[in-house]
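For reference, the structure I am asking about is given below.
Every protein chain but one is kept in place in this view of the complex.
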Amino acid sequence: MKDISLDAKMRELETLGADLHNRDFLLTWEHTPAELRSILLTAQCLRALHDSERSVRAFDTGLAVSIFRDQSTRTRFSFASAATALGLSVSDLDETKSQIAHGETVRETAVMIAFLAEAIGIRDDIYLGEGNRYMREVAAALQKGYEQGVLSRRPAVVNLQCDLDHPTQTLADLLHLESRFGGLDGLRGRRFVISWAYSPSYGKPLSVPQGLIGLLPRFGMDVTLAYPEGYDLLPEIVDLAGKQAAAAGGAFRISHDMAEAFDGAEIVYPKSWAPMQVARRRTELLRKADQAGLKALEKECLDENARHASWQCDEALMKRTAAGSALYMHCLPADISGVSCEKGEVSKDVFERYRLETYREAAWKPFVIAALIYLTRVQNAPAALRRMVDSGTPRIR
Amino acid sequence: MKDISLDAKMRELETLGADLHNRDFLLTWEHTPAELRSILLTAQCLRALHDSERSVRAFDTGLAVSIFRDQSTRTRFSFASAATALGLSVSDLDETKSQIAHGETVRETAVMIAFLAEAIGIRDDIYLGEGNRYMREVAAALQKGYEQGVLSRRPAVVNLQCDLDHPTQTLADLLHLESRFGGLDGLRGRRFVISWAYSPSYGKPLSVPQGLIGLLPRFGMDVTLAYPEGYDLLPEIVDLAGKQAAAAGGAFRISHDMAEAFDGAEIVYPKSWAPMQVARRRTELLRKADQAGLKALEKECLDENARHASWQCDEALMKRTAAGSALYMHCLPADISGVSCEKGEVSKDVFERYRLETYREAAWKPFVIAALIYLTRVQNAPAALRRMVDSGTPRIR
Partner (left out) sequence: MKDISLDAKMRELETLGADLHNRDFLLTWEHTPAELRSILLTAQCLRALHDSERSVRAFDTGLAVSIFRDQSTRTRFSFASAATALGLSVSDLDETKSQIAHGETVRETAVMIAFLAEAIGIRDDIYLGEGNRYMREVAAALQKGYEQGVLSRRPAVVNLQCDLDHPTQTLADLLHLESRFGGLDGLRGRRFVISWAYSPSYGKPLSVPQGLIGLLPRFGMDVTLAYPEGYDLLPEIVDLAGKQAAAAGGAFRISHDMAEAFDGAEIVYPKSWAPMQVARRRTELLRKADQAGLKALEKECLDENARHASWQCDEALMKRTAAGSALYMHCLPADISGVSCEKGEVSKDVFERYRLETYREAAWKPFVIAALIYLTRVQNAPAALRRMVDSGTPRIR
């Protein structure tokens, strides 16, 4: 039986004509809408095949390298799942996260791990001003190595979360939204709120809210960024969000009132983050290994957080959303009041109502990563994907 | 050339008609004799193929997840060997074993690691009352996730040792016995002794002796459980052993005299374990992280152990067994007197005589695990296995 929906997606992918072959994927805003749509379509095709127990193996053999400069269970398993499904083996480069390696060491290590590698997935989200820069250092070393004939191929660098963006998360979020609102066209004009929320911890990365405002307005969504005054994101990304919204017919605005922001919202994404200024100070203190300074900063920030403890997504706030039933989203794990902490980002009843939805949101991430590896490494990806679909190789023999 | 023995096993497997597809494997006593026989036969078939350098790959791609909440070299390699042979890639979830995670965290993590997983192997044997419960929490979360459409398939949970049972070990033991006594029918009425033995450590899990008394009488064996008074196993499993023995025509009795138990025994399995009451107190102390209490408990228990230092399997005891030549078994590593400790579970000369036999016993474990993954994940496994045998794909090209 022919899968009509899969076939339609294949044809759209062929029509788009986007080419990510031999490129990296570091920030969504470095890519055209056609490229982003190609990623979404490829993720959907790979998922449709996998869910129907067909093999999505693209590589007979090959290595996928992961570098996690921060602890991670979800992203680690998403990357391993994606690489494995494509036929790659994962090798993890275990760096001590305390050390911000640069220059010669990064350049040399990047080449040494890349001789037979297809893709290098990197998570480096702790140090503001460092994570994305590190990825570019790795990418530049690979490019040089390739141009000078040291590497026979150029592995792709895939951003698994940095200080600026978390593209595999936000593209998974976008796929979840697409599935909930009847396709990408169904997202135009939808009121989406990414709001700061209270957490009993401090220092969470800025990459998810920045990634969301940098991506969603480009698909015509009406995005509100809400946070208590002082909890600013990087100004260049806020600027970009506004410009991209204007260019794409989406909207972008900032609010400092969570309740007001929730009024009439169709999707809410309440999530804690550290103010940019705090992230900067923290990076400096970490660089100097100033333990006393870090302790003082933590206390100062938790006190400040406590002043905004009312920024919690509870039933009262949810009632203000469109028809009282906005879609709740989160990148997980959430700080759930009375479950994972005394008081957190979301009340227990709200989270429980949307728990399965957050799981469905997360389910897209392995396929986004697989799509990124596939599109950056496979030549003429739409044709190769068509061959994969036509072969219909079962995953289990 | 047709392998007659392999063909006979294939036909027996087809005749049994047992179906483990889409199920977990947590305790042997939750499975019918036909299911257990299917596992043994599948393990033998996979081993026959592998030993003759034919491929047993069943999956084109796929993920096998391992969760070890206790250190393990043997089981870790058995699981990796089994998964790899079937074509799966292993990803390890590294939990700090100090923390007994429950509830929301387990539920969420189970789903997050399972999106593309086929099997999740778990070892959790430290805390009496916890290990098997944890596995069931994981399994319940997967089942819910599957039923609610979050997971496109339901990965199997495989017990790699818990507080109650160690089924991959005891099924490997059973395969070893089968190979030594001319098939399963040759085991009926055989006198098997699982005996506590002295060790200079305390707190070893109860799962091996419990697993053995819960399994072997079901195959008609005459099983004696021997231990110094006070070193009790869980009463519900002891009860079960007696009932299962009666139902299957086997026998089960308890002795508090190692020498008397060895009289006329055909197989002996001397192994240390912690008394159930000690395991319970230890779990409480570990939960409270009561280091002083743990230290006091250890001293108390080692003193108690020392009172039973004569419970060592030496040549004098072995002379009392049937024809003075009972088969010695152990799950390894054994506490060998004069080798790995001053005084332990077995004398150096006895162990050395049976060293290779214990290796042969251990050799079955990877194939038991492979059989469990195969039967729980492959639809109509006997037919699929027949196709595998007929294809005769060489493992090395």
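The chains carry the letters A and B, assigned in the order they are written, with residues numbered from 1 in each.
Quick note on the criterion: a residue touches a chain if its C-beta (ideal position, glycine included) is under 8 Å from a C-beta of that chain, and two chains touch if they have at least 3 such contacts.
The structure displayed is predicted, hence computed values, not measured ones.
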Among A:Thr15, A:Thr105 or A:Ser310, residue touching the chain not depicted: A:Thr105
From B:Ile194, B:Ala362 or B:Leu385, residue that would touch the chain that is not displayed: B:Ala362
Per the touch definition above, residue among A:Leu63, A:Met258, A:Leu297 or A:Cys313 touching the missing chain: A:Leu63
Residues of chain B in contact with the chain not shown: 50-51, 53, 55-57, 73-74, 76-78, 80-82, 84-87, 89-90, 332-333, 336, 339-340, 356, 359-360, 362-363, 366, 393-397
Hidden partner chain, residues of chain A it touches: 57-63, 65, 89, 91, 93, 103-105, 108-109, 111-113, 115-117, 145, 148-153, 377-379, 384, 387-388
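The rule is short, and it goes like this: only the chains that are shown with their structure count from here on.
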Rounded Å distance, chain A centre to chain B centre (Cα mean): 41
